[in-house]
Structure formats: C-alpha cells, structure tokens
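Note that one protein chain of the assembly has been removed; the remaining protein chains are unaltered in position.
Our next item is chain A:
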Amino acid sequence: MPSKMHNAGRVAHARRMVQQLRIEASIERIKVSKASSDLMRYCGEHAKSDPLLMGLGASENPFKDKKPWSK
C-alpha cells in the first residue's frame, strides 16, 4: 500500500507539471524586435524625467548638502 500511495503522489505531481507546461506553452508571444523597440521607446519617453540618468543640479538634488541650517 505505501508504494501505491507514493506512486499516486508522483502521478499527481507529474499531472500538475504537465498542466503548468500547457499553460505556459499556450501564451501569446511577440517578437524580440518588437519587444526591444517598445523597451527603447519607454526609455526614450522617460529619459528626461530620470534624475539619476540626467544628473541633478545642486538646487534640485534633495540629498546635496545645502546650508546647515536649512531643511
């Protein structure tokens, strides 16, 4: 009996794996060229508002040390 239980457990696990793979295999995909150009476009559209990318002037940088008594 114990070996039957063990086998049934493995079958259940294998069934779950197959189920999972079916889901993953069936999703819709796009070409890497399209995906890449979309990533590039997003970067381009948001570049100007990316402080670490553009660099910050002292007045805009909240972490730059200003006069010791100001907030």
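Here is the rule we use: contacts are C-beta pairs under 8 Å (C-beta built on N, C-alpha and C of every residue); 3 or more make two chains touch, one makes a residue touch a chain; residues count from 1.
The definition used in the following text is that contacts and distances are computed from a predicted model.
Going by its UniProt record, the hidden chain of the complex is named "G protein subunit beta 5" among "WD repeat domain 75", "G protein subunit beta 5", "Protein YIPF" or "AP-4 complex subunit epsilon".
Mapped onto chain A, the interface with the missing chain covers residues 4-5, 7-12, 14-25, 27, 29-40, 42-47, 49-53, 55-56, 60-65, 71.
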